[in-house]
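Omission of a single protein chain aside, the complex is shown with its protein chains in their original locations.
Let's turn to subunit A:
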Amino acid sequence: MVALLVAGCGGTGGTPDAEGELAVALQFPPRADYAFEADDGARLQSLGVAETLTTVDDQARPAPMLATSWEQQGDSWRFTLREGVTFHDGTPLTPEAVVTALSHIAGVEAPPRAIRDIGFAIEADGPDAVRITTDEPDPIMPLRMSSGNLGILAPAAYAGGGAPDYLRSATGPFVFTEANGTESAVLVRNEEYWGEKAGAARITVRYVEDPQARALAVQAGDLQFAEGLPQAQLEQVRSAGAEVVEYPNARTVPLQLNQARPPFADERVRQAVTAAIDRPVLAEQVLAGGAAPAADLFGAAVPWGASAPPPGADVEKARQLLAEAGYGPEKPLTVQLWTFPNRPELPTLANAIQAMLAEAGIRVEITVGDYQAQEPEVLAGNYDMYLNSRSYLSDFPDAASTLTSDYTCGGSYAIDQYCNPAYDALIAKLNGTVDPDERQRMFTEAAGMLTADAVGVMLVHPLNTAVLRGATGFTPDPLQIAPILPQLTPSG
(Lines give C-alpha, C1' and ligand atoms only; values in the text may rest on other atoms or scores of the structure.)
Protein backbone atom coordinates (compact mmCIF):
# COMPACT_ATOMS: atom_id res chain seq x y z
CA MET A 1 0.00 0.00 0.00
CA VAL A 2 2.63 2.45 1.09
CA ALA A 3 5.15 1.29 -1.46
CA LEU A 4 2.80 2.16 -4.30
CA LEU A 5 2.54 5.74 -3.17
CA VAL A 6 6.08 6.38 -2.17
CA ALA A 7 7.97 8.11 -4.90
CA GLY A 8 11.32 7.31 -3.40
CA CYS A 9 13.02 7.46 -0.04
CA GLY A 10 16.67 7.48 -0.87
CA GLY A 11 17.62 11.09 -0.23
CA THR A 12 20.28 12.30 -2.55
CA GLY A 13 22.28 9.13 -2.50
CA GLY A 14 25.83 9.24 -1.22
CA THR A 15 27.52 7.04 1.32
CA PRO A 16 25.67 6.40 4.56
CA ASP A 17 27.57 7.83 7.51
CA ALA A 18 26.43 6.24 10.75
CA GLU A 19 28.64 8.55 12.79
CA GLY A 20 27.22 11.66 11.16
CA GLU A 21 24.75 14.16 12.52
CA LEU A 22 21.49 15.43 11.09
CA ALA A 23 19.39 18.55 11.40
CA VAL A 24 15.71 18.05 10.69
CA ALA A 25 12.66 20.30 10.68
CA LEU A 26 9.32 19.23 12.05
CA GLN A 27 6.15 21.13 11.39
CA PHE A 28 4.45 21.40 14.76
CA PRO A 29 6.26 22.52 17.92
CA PRO A 30 5.50 20.73 21.18
CA ARG A 31 2.82 22.99 22.59
CA ALA A 32 2.45 21.17 25.89
CA ASP A 33 6.10 20.42 26.63
CA TYR A 34 5.92 16.82 25.33
CA ALA A 35 3.16 15.89 27.81
CA PHE A 36 1.91 12.40 26.95
CA GLU A 37 -1.73 13.29 27.49
CA ALA A 38 -1.61 16.32 25.20
CA ASP A 39 -2.68 16.75 21.60
CA ASP A 40 0.94 16.25 20.54
CA GLY A 41 1.53 13.57 23.17
CA ALA A 42 2.79 11.08 20.61
CA ARG A 43 5.74 13.36 19.85
CA LEU A 44 8.21 11.43 22.00
CA GLN A 45 7.20 8.28 20.12
CA SER A 46 7.63 9.84 16.69
CA LEU A 47 11.05 11.18 17.66
CA GLY A 48 12.15 7.66 18.55
CA VAL A 49 12.59 8.53 22.21
CA ALA A 50 9.73 6.90 24.10
CA GLU A 51 8.27 3.48 23.36
CA THR A 52 4.99 1.77 24.04
CA LEU A 53 4.00 -1.77 24.92
CA THR A 54 2.95 -2.48 21.33
CA THR A 55 3.27 -1.06 17.86
CA VAL A 56 1.42 -1.98 14.64
CA ASP A 57 2.44 -3.73 11.46
CA ASP A 58 1.72 -2.45 7.96
CA GLN A 59 -1.71 -4.06 8.09
CA ALA A 60 -2.55 -2.04 11.21
CA ARG A 61 -2.46 -5.13 13.42
CA PRO A 62 -0.80 -5.04 16.86
CA ALA A 63 2.91 -5.98 16.84
CA PRO A 64 5.51 -6.38 19.62
CA MET A 65 7.41 -3.44 21.04
CA LEU A 66 8.17 -3.34 24.79
CA ALA A 67 5.78 -6.24 25.18
CA THR A 68 6.51 -9.34 23.12
CA SER A 69 3.19 -11.14 23.50
CA TRP A 70 -0.27 -10.67 24.96
CA GLU A 71 -3.42 -12.59 25.61
CA GLN A 72 -6.92 -11.74 26.66
CA GLN A 73 -8.13 -13.35 29.87
CA GLY A 74 -11.76 -12.36 30.58
CA ASP A 75 -11.92 -8.64 31.27
CA SER A 76 -8.15 -8.30 31.36
CA TRP A 77 -5.17 -8.53 29.06
CA ARG A 78 -1.79 -9.91 30.12
CA PHE A 79 1.25 -8.37 28.40
CA THR A 80 4.60 -10.14 28.66
CA LEU A 81 7.50 -7.68 28.68
CA ARG A 82 10.58 -7.81 26.50
CA GLU A 83 13.70 -9.00 28.30
CA GLY A 84 16.93 -7.04 28.47
CA VAL A 85 15.46 -3.56 27.94
CA THR A 86 16.98 -0.72 29.93
CA PHE A 87 15.89 2.87 30.24
CA HIS A 88 18.24 5.66 29.21
CA ASP A 89 19.06 6.22 32.90
CA GLY A 90 20.37 2.66 33.11
CA THR A 91 17.51 1.15 35.13
CA PRO A 92 15.81 -1.98 33.79
CA LEU A 93 12.34 -2.20 32.30
CA THR A 94 10.26 -4.04 34.90
CA PRO A 95 6.54 -4.65 35.38
CA GLU A 96 6.62 -2.14 38.23
CA ALA A 97 8.12 0.51 35.94
CA VAL A 98 5.35 -0.06 33.39
CA VAL A 99 2.71 0.13 36.13
CA THR A 100 4.18 3.43 37.39
CA ALA A 101 4.22 4.92 33.90
CA LEU A 102 0.75 3.87 32.75
CA SER A 103 -0.86 4.55 36.16
CA HIS A 104 0.48 8.07 35.94
CA ILE A 105 -1.01 8.75 32.52
CA ALA A 106 -4.31 7.12 33.50
CA GLY A 107 -4.50 9.39 36.54
CA VAL A 108 -4.08 12.79 34.87
CA GLU A 109 -6.96 15.27 34.67
CA ALA A 110 -7.90 14.31 31.12
CA PRO A 111 -6.34 10.95 30.26
CA PRO A 112 -5.61 10.14 26.61
CA ARG A 113 -8.51 8.84 24.52
CA ALA A 114 -6.84 5.46 24.16
CA ILE A 115 -7.56 4.61 27.80
CA ARG A 116 -10.29 7.04 28.77
CA ASP A 117 -13.68 5.90 30.06
CA ILE A 118 -12.90 2.18 29.98
CA GLY A 119 -12.08 1.68 33.67
CA PHE A 120 -8.38 1.24 32.91
CA ALA A 121 -6.37 -0.40 35.72
CA ILE A 122 -2.91 -1.95 35.61
CA GLU A 123 -0.90 -4.15 37.94
CA ALA A 124 2.26 -6.23 37.84
CA ASP A 125 1.62 -9.89 37.07
CA GLY A 126 4.69 -11.90 37.93
CA PRO A 127 8.31 -10.97 37.22
CA ASP A 128 7.89 -10.29 33.51
CA ALA A 129 4.33 -9.20 32.79
CA VAL A 130 1.64 -6.65 33.52
CA ARG A 131 -2.12 -7.17 33.63
CA ILE A 132 -4.48 -4.51 32.33
CA THR A 133 -8.07 -4.71 33.46
CA THR A 134 -11.08 -2.80 32.16
CA ASP A 135 -14.72 -2.45 33.25
CA GLU A 136 -15.87 -4.50 30.25
CA PRO A 137 -13.85 -6.97 28.18
CA ASP A 138 -11.95 -4.76 25.73
CA PRO A 139 -11.38 -6.18 22.25
CA ILE A 140 -8.62 -3.79 21.18
CA MET A 141 -6.33 -3.34 24.19
CA PRO A 142 -3.18 -4.35 22.23
CA LEU A 143 -4.02 -1.69 19.63
CA ARG A 144 -4.71 0.88 22.33
CA MET A 145 -1.27 0.20 23.79
CA SER A 146 0.38 1.33 20.52
CA SER A 147 -0.81 4.90 21.08
CA GLY A 148 2.08 7.31 21.44
CA ASN A 149 0.25 8.88 24.37
CA LEU A 150 1.10 5.74 26.36
CA GLY A 151 4.89 5.99 26.25
CA ILE A 152 6.77 4.45 29.12
CA LEU A 153 9.51 6.32 31.01
CA ALA A 154 11.75 5.19 33.85
CA PRO A 155 10.26 5.34 37.38
CA ALA A 156 12.61 8.20 38.31
CA ALA A 157 10.93 10.37 35.67
CA TYR A 158 7.73 10.34 37.72
CA ALA A 159 9.39 10.97 41.09
CA GLY A 160 8.70 14.72 41.05
CA GLY A 161 4.95 14.18 41.18
CA GLY A 162 4.14 16.56 38.31
CA ALA A 163 4.78 16.14 34.61
CA PRO A 164 7.31 13.35 34.01
CA ASP A 165 10.89 14.27 33.16
CA TYR A 166 11.46 12.97 29.64
CA LEU A 167 15.19 13.79 29.44
CA ARG A 168 17.34 10.63 29.53
CA SER A 169 14.51 8.48 30.85
CA ALA A 170 12.92 6.52 27.99
CA THR A 171 13.88 3.30 26.17
CA GLY A 172 13.93 4.26 22.48
CA PRO A 173 16.73 4.37 19.91
CA PHE A 174 17.32 8.07 20.71
CA VAL A 175 18.15 9.63 24.07
CA PHE A 176 16.48 13.00 24.56
CA THR A 177 19.35 15.12 25.88
CA GLU A 178 18.29 18.72 25.40
CA ALA A 179 14.91 20.42 25.02
CA ASN A 180 14.81 24.08 24.00
CA GLY A 181 11.11 24.79 24.41
CA THR A 182 9.27 25.11 21.14
CA GLU A 183 12.42 25.96 19.21
CA SER A 184 14.50 22.79 19.10
CA ALA A 185 15.51 19.51 20.69
CA VAL A 186 18.68 17.44 20.64
CA LEU A 187 18.65 13.64 20.41
CA VAL A 188 21.65 11.36 20.77
CA ARG A 189 21.78 7.74 19.61
CA ASN A 190 21.12 5.18 22.35
CA GLU A 191 24.10 2.85 21.98
CA GLU A 192 22.50 0.36 24.37
CA TYR A 193 19.25 0.12 22.42
CA TRP A 194 17.60 -3.31 22.46
CA GLY A 195 16.69 -3.22 18.76
CA GLU A 196 18.19 -1.82 15.58
CA LYS A 197 20.23 1.22 16.44
CA ALA A 198 19.43 4.67 15.05
CA GLY A 199 21.04 5.68 11.77
CA ALA A 200 22.41 9.02 12.97
CA ALA A 201 24.69 9.61 15.95
CA ARG A 202 22.95 12.88 16.81
CA ILE A 203 19.93 14.75 15.54
CA THR A 204 19.00 18.37 16.09
CA VAL A 205 15.26 18.77 15.69
CA ARG A 206 14.08 22.24 14.77
CA TYR A 207 10.43 23.19 14.94
CA VAL A 208 9.79 25.39 11.92
CA GLU A 209 6.13 26.26 11.42
CA ASP A 210 6.50 28.12 8.14
CA PRO A 211 6.49 25.64 5.21
CA GLN A 212 8.38 28.00 2.93
CA ALA A 213 11.09 28.39 5.57
CA ARG A 214 11.41 24.59 5.81
CA ALA A 215 11.75 24.32 2.04
CA LEU A 216 14.37 27.07 1.85
CA ALA A 217 16.34 25.60 4.75
CA VAL A 218 16.50 22.23 2.94
CA GLN A 219 17.66 23.96 -0.22
CA ALA A 220 20.28 25.88 1.75
CA GLY A 221 21.59 22.63 3.20
CA ASP A 222 20.76 23.67 6.79
CA LEU A 223 18.41 20.70 7.11
CA GLN A 224 18.68 17.16 5.82
CA PHE A 225 15.04 16.27 6.39
CA ALA A 226 11.80 18.21 6.61
CA GLU A 227 8.16 17.22 6.74
CA GLY A 228 5.03 18.94 5.54
CA LEU A 229 5.99 20.90 2.44
CA PRO A 230 3.31 22.52 0.27
CA GLN A 231 2.87 21.36 -3.31
CA ALA A 232 4.02 24.72 -4.62
CA GLN A 233 7.45 24.16 -3.06
CA LEU A 234 8.03 20.58 -4.16
CA GLU A 235 9.42 21.27 -7.62
CA GLN A 236 11.73 23.88 -6.15
CA VAL A 237 13.26 21.46 -3.63
CA ARG A 238 13.42 18.67 -6.23
CA SER A 239 15.42 20.94 -8.50
CA ALA A 240 17.81 21.54 -5.59
CA GLY A 241 18.50 17.81 -5.54
CA ALA A 242 16.22 16.86 -2.69
CA GLU A 243 14.21 13.65 -2.68
CA VAL A 244 10.49 14.19 -2.22
CA VAL A 245 8.29 11.56 -0.60
CA GLU A 246 4.51 11.77 -0.73
CA TYR A 247 2.43 9.36 1.29
CA PRO A 248 -1.16 9.00 2.48
CA ASN A 249 -2.52 10.77 5.51
CA ALA A 250 -5.29 9.26 7.65
CA ARG A 251 -7.39 12.35 7.12
CA THR A 252 -10.48 13.16 5.10
CA VAL A 253 -11.89 16.47 3.95
CA PRO A 254 -15.66 15.94 4.07
CA LEU A 255 -18.36 18.28 2.85
CA GLN A 256 -20.80 17.72 5.69
CA LEU A 257 -24.49 18.09 4.96
CA ASN A 258 -27.01 18.85 7.69
CA GLN A 259 -29.60 16.11 7.56
CA ALA A 260 -31.63 17.52 10.42
CA ARG A 261 -33.34 20.09 8.20
CA PRO A 262 -34.10 20.88 4.57
CA PRO A 263 -32.76 20.74 1.96
CA PHE A 264 -30.30 18.01 2.98
CA ALA A 265 -32.80 16.02 4.98
CA ASP A 266 -33.78 14.80 1.50
CA GLU A 267 -31.35 12.11 0.40
CA ARG A 268 -31.91 13.01 -3.27
CA VAL A 269 -30.47 16.48 -2.66
CA ARG A 270 -27.45 14.96 -0.92
CA GLN A 271 -27.03 12.57 -3.86
CA ALA A 272 -27.27 15.51 -6.23
CA VAL A 273 -24.48 17.34 -4.43
CA THR A 274 -22.36 14.18 -4.51
CA ALA A 275 -22.94 13.77 -8.24
CA ALA A 276 -22.17 17.41 -9.02
CA ILE A 277 -18.77 17.45 -7.35
CA ASP A 278 -15.79 16.24 -9.35
CA ARG A 279 -13.48 14.81 -6.69
CA PRO A 280 -10.63 13.82 -9.03
CA VAL A 281 -10.56 17.42 -10.29
CA LEU A 282 -10.48 18.74 -6.71
CA ALA A 283 -7.52 16.52 -5.84
CA GLU A 284 -5.48 16.75 -8.99
CA GLN A 285 -6.20 20.26 -10.24
CA VAL A 286 -7.60 22.41 -7.46
CA LEU A 287 -5.12 21.06 -4.89
CA ALA A 288 -2.44 20.45 -7.54
CA GLY A 289 -1.96 16.82 -6.62
CA GLY A 290 -1.60 17.51 -2.91
CA ALA A 291 -4.42 15.10 -2.11
CA ALA A 292 -5.99 11.88 -3.34
CA PRO A 293 -9.65 11.92 -4.39
CA ALA A 294 -11.82 10.24 -1.75
CA ALA A 295 -14.17 7.42 -2.62
CA ASP A 296 -15.37 7.11 0.96
CA LEU A 297 -14.43 8.01 4.52
CA PHE A 298 -11.27 5.90 4.58
CA GLY A 299 -8.35 6.29 2.21
CA ALA A 300 -5.07 4.58 1.34
CA ALA A 301 -3.53 5.31 4.74
CA VAL A 302 -5.34 2.29 6.23
CA PRO A 303 -5.65 -1.28 4.96
CA TRP A 304 -9.43 -1.05 5.03
CA GLY A 305 -9.51 2.16 2.99
CA ALA A 306 -11.16 2.42 -0.40
CA SER A 307 -8.82 1.65 -3.27
CA ALA A 308 -11.03 2.41 -6.28
CA PRO A 309 -11.08 6.07 -7.31
CA PRO A 310 -14.39 7.94 -7.05
CA PRO A 311 -16.33 8.80 -10.20
CA GLY A 312 -16.06 12.22 -11.78
CA ALA A 313 -18.95 14.67 -11.84
CA ASP A 314 -22.29 13.76 -13.40
CA VAL A 315 -24.03 17.10 -13.68
CA GLU A 316 -27.00 15.74 -15.59
CA LYS A 317 -27.69 13.21 -12.85
CA ALA A 318 -27.37 15.96 -10.26
CA ARG A 319 -29.92 18.16 -12.08
CA GLN A 320 -32.28 15.23 -12.42
CA LEU A 321 -32.07 14.39 -8.71
CA LEU A 322 -32.65 18.03 -7.82
CA ALA A 323 -35.68 18.12 -10.09
CA GLU A 324 -37.07 15.02 -8.39
CA ALA A 325 -36.59 16.76 -5.06
CA GLY A 326 -38.53 19.77 -6.34
CA TYR A 327 -35.69 22.15 -7.18
CA GLY A 328 -35.07 23.69 -10.59
CA PRO A 329 -35.04 27.01 -12.47
CA GLU A 330 -38.43 27.94 -10.99
CA LYS A 331 -37.39 27.02 -7.48
CA PRO A 332 -33.59 27.40 -7.30
CA LEU A 333 -31.74 25.94 -4.38
CA THR A 334 -29.51 28.30 -2.38
CA VAL A 335 -27.42 26.97 0.49
CA GLN A 336 -24.82 28.31 2.91
CA LEU A 337 -21.37 26.72 3.01
CA TRP A 338 -19.26 27.35 6.10
CA THR A 339 -15.59 26.58 6.49
CA PHE A 340 -12.50 27.87 8.27
CA PRO A 341 -9.06 29.04 7.11
CA ASN A 342 -6.76 27.18 9.55
CA ARG A 343 -6.26 24.54 6.88
CA PRO A 344 -5.46 26.62 3.80
CA GLU A 345 -6.87 24.08 1.36
CA LEU A 346 -10.40 24.49 2.72
CA PRO A 347 -11.25 27.97 1.37
CA THR A 348 -9.71 26.94 -1.97
CA LEU A 349 -11.89 23.83 -2.07
CA ALA A 350 -14.94 25.87 -1.04
CA ASN A 351 -14.56 28.10 -4.09
CA ALA A 352 -14.20 25.11 -6.41
CA ILE A 353 -17.26 23.43 -4.88
CA GLN A 354 -19.24 26.64 -5.34
CA ALA A 355 -18.40 26.62 -9.04
CA MET A 356 -19.17 22.88 -9.45
CA LEU A 357 -22.52 23.13 -7.68
CA ALA A 358 -23.44 26.20 -9.72
CA GLU A 359 -23.17 24.00 -12.82
CA ALA A 360 -25.89 21.80 -11.36
CA GLY A 361 -28.08 24.77 -10.43
CA ILE A 362 -27.23 25.04 -6.73
CA ARG A 363 -26.25 28.50 -5.54
CA VAL A 364 -23.71 28.37 -2.72
CA GLU A 365 -22.94 31.28 -0.39
CA ILE A 366 -19.57 30.79 1.31
CA THR A 367 -18.64 31.96 4.80
CA VAL A 368 -15.04 31.49 5.95
CA GLY A 369 -14.96 31.99 9.71
CA ASP A 370 -13.42 30.94 12.98
CA TYR A 371 -13.71 27.21 13.67
CA GLN A 372 -14.20 27.63 17.39
CA ALA A 373 -17.10 29.99 16.84
CA GLN A 374 -18.63 27.74 14.15
CA GLU A 375 -18.35 24.50 16.07
CA PRO A 376 -21.25 24.95 18.54
CA GLU A 377 -23.51 26.00 15.68
CA VAL A 378 -22.71 23.05 13.42
CA LEU A 379 -22.94 20.59 16.31
CA ALA A 380 -26.37 22.02 17.12
CA GLY A 381 -27.43 21.53 13.49
CA ASN A 382 -27.69 25.25 12.65
CA TYR A 383 -26.01 25.09 9.24
CA ASP A 384 -26.44 23.76 5.69
CA MET A 385 -23.00 22.62 4.44
CA TYR A 386 -19.80 22.45 6.41
CA LEU A 387 -16.41 21.91 4.81
CA ASN A 388 -14.31 20.23 7.48
CA SER A 389 -11.03 18.33 7.82
CA ARG A 390 -10.98 15.31 10.05
CA SER A 391 -8.51 12.62 11.07
CA TYR A 392 -10.26 9.25 10.99
CA LEU A 393 -7.94 7.54 13.44
CA SER A 394 -7.79 8.55 17.06
CA ASP A 395 -4.31 8.00 18.51
CA PHE A 396 -4.19 4.33 17.51
CA PRO A 397 -5.13 2.63 14.24
CA ASP A 398 -8.72 1.75 14.94
CA ALA A 399 -11.65 3.64 13.46
CA ALA A 400 -14.33 2.70 15.99
CA SER A 401 -13.95 5.97 17.87
CA THR A 402 -14.46 8.18 14.79
CA LEU A 403 -17.27 6.01 13.42
CA THR A 404 -19.02 6.32 16.78
CA SER A 405 -18.51 9.99 17.59
CA ASP A 406 -19.17 11.29 14.07
CA TYR A 407 -21.93 9.12 12.68
CA THR A 408 -23.95 7.30 15.36
CA CYS A 409 -27.27 8.76 16.55
CA GLY A 410 -26.40 11.49 19.07
CA GLY A 411 -22.64 10.99 18.62
CA SER A 412 -20.50 13.65 20.29
CA TYR A 413 -19.22 15.00 16.95
CA ALA A 414 -22.19 14.09 14.76
CA ILE A 415 -22.13 17.23 12.62
CA ASP A 416 -24.06 15.61 9.75
CA GLN A 417 -26.88 14.80 12.20
CA TYR A 418 -26.98 11.34 10.65
CA CYS A 419 -29.00 8.71 12.49
CA ASN A 420 -29.45 5.19 11.12
CA PRO A 421 -30.31 2.31 13.49
CA ALA A 422 -28.76 -0.24 11.09
CA TYR A 423 -25.50 1.70 11.15
CA ASP A 424 -25.62 2.00 14.95
CA ALA A 425 -26.16 -1.76 15.23
CA LEU A 426 -23.09 -2.40 13.10
CA ILE A 427 -20.97 -0.09 15.23
CA ALA A 428 -22.29 -1.71 18.42
CA LYS A 429 -21.01 -5.06 17.16
CA LEU A 430 -17.49 -3.64 17.11
CA ASN A 431 -17.49 -3.67 20.90
CA GLY A 432 -17.43 -7.45 20.91
CA THR A 433 -15.12 -7.99 17.95
CA VAL A 434 -11.51 -8.83 18.80
CA ASP A 435 -10.19 -10.11 15.48
CA PRO A 436 -8.39 -7.19 13.72
CA ASP A 437 -9.29 -8.45 10.25
CA GLU A 438 -12.96 -8.72 11.14
CA ARG A 439 -12.92 -5.25 12.66
CA GLN A 440 -11.35 -3.87 9.50
CA ARG A 441 -14.02 -5.55 7.39
CA MET A 442 -16.65 -3.89 9.57
CA PHE A 443 -14.97 -0.49 9.16
CA THR A 444 -15.20 -0.92 5.40
CA GLU A 445 -18.84 -1.92 5.69
CA ALA A 446 -19.61 1.10 7.88
CA ALA A 447 -17.92 3.45 5.41
CA GLY A 448 -19.96 1.83 2.62
CA MET A 449 -23.18 2.53 4.50
CA LEU A 450 -22.21 6.18 4.91
CA THR A 451 -21.51 6.44 1.19
CA ALA A 452 -24.75 4.69 0.25
CA ASP A 453 -26.75 7.05 2.48
CA ALA A 454 -24.87 10.07 1.05
CA VAL A 455 -23.85 11.19 4.52
CA GLY A 456 -21.92 14.17 3.28
CA VAL A 457 -19.43 14.03 0.43
CA MET A 458 -15.98 12.65 1.25
CA LEU A 459 -13.95 14.92 -1.01
CA VAL A 460 -10.24 14.23 -0.71
CA HIS A 461 -7.60 12.63 1.48
CA PRO A 462 -4.67 15.08 1.85
CA LEU A 463 -1.18 13.67 1.28
CA ASN A 464 1.77 14.01 3.64
CA THR A 465 5.08 15.15 2.24
CA ALA A 466 8.65 14.79 3.38
CA VAL A 467 11.94 15.82 1.76
CA LEU A 468 15.45 14.48 2.24
CA ARG A 469 18.68 16.06 1.16
CA GLY A 470 21.82 14.59 2.69
CA ALA A 471 20.00 11.77 4.42
CA THR A 472 18.66 8.35 3.47
CA GLY A 473 16.35 5.74 4.90
CA PHE A 474 13.06 7.52 5.45
CA THR A 475 10.19 5.04 5.70
CA PRO A 476 6.82 6.77 5.70
CA ASP A 477 4.18 5.46 8.07
CA PRO A 478 0.69 6.69 7.14
CA LEU A 479 -0.57 5.36 10.48
CA GLN A 480 1.88 7.69 12.27
CA ILE A 481 2.80 5.10 14.87
CA ALA A 482 6.35 4.18 13.79
CA PRO A 483 9.00 6.74 14.73
CA ILE A 484 10.26 8.93 11.90
CA LEU A 485 13.80 9.76 12.91
CA PRO A 486 15.64 6.53 13.87
CA GLN A 487 15.72 5.28 10.27
CA LEU A 488 17.35 8.44 8.93
CA THR A 489 21.04 8.03 8.14
CA PRO A 490 23.31 10.90 7.11
CA SER A 491 24.75 10.52 3.61
CA GLY A 492 27.73 12.29 2.23
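By definition in this document, a residue touches a chain if its C-beta (ideal position, glycine included) is under 8 Å from a C-beta of that chain, and two chains touch if they have at least 3 such contacts; residues count from 1.
Just so we're on the same page, contacts and distances are computed from a predicted model.
Colleague: Any idea which of "3-isopropylmalate dehydratase small subunit", "Sarcosine oxidase subunit alpha", "Peptide/nickel transport system permease protein" or "Thiazole synthase" UniProt assigns to the chain that's been left out?
Modeller: According to UniProt, the chain not displayed is called "Peptide/nickel transport system permease protein".
Colleague: Thinking of the whole complex, not just what is shown, which of A:39, A:96 or A:365 touches the missing chain?
Modeller: Missing-chain contact among the listed residues: A:39.
Colleague: Hey, which of A:220, A:265 or A:428 is the one touching the hidden chain?
Modeller: A:220
Colleague: In the full complex, which of A:71, A:123, A:209 or A:316 touches the chain missing from this view?
Modeller: Final answer for the missing-chain contact: A:209.
Colleague: Where does subunit A touch the missing chain, residue by residue?
Modeller: Residues in contact with the chain left out: 25, 29, 31-33, 35, 37-39, 41, 109-110, 112-113, 117, 163, 180-184, 206-210, 212-214, 216-217, 219-223, 240, 372-373, 375, 379, 394-395, 405, 412-413.
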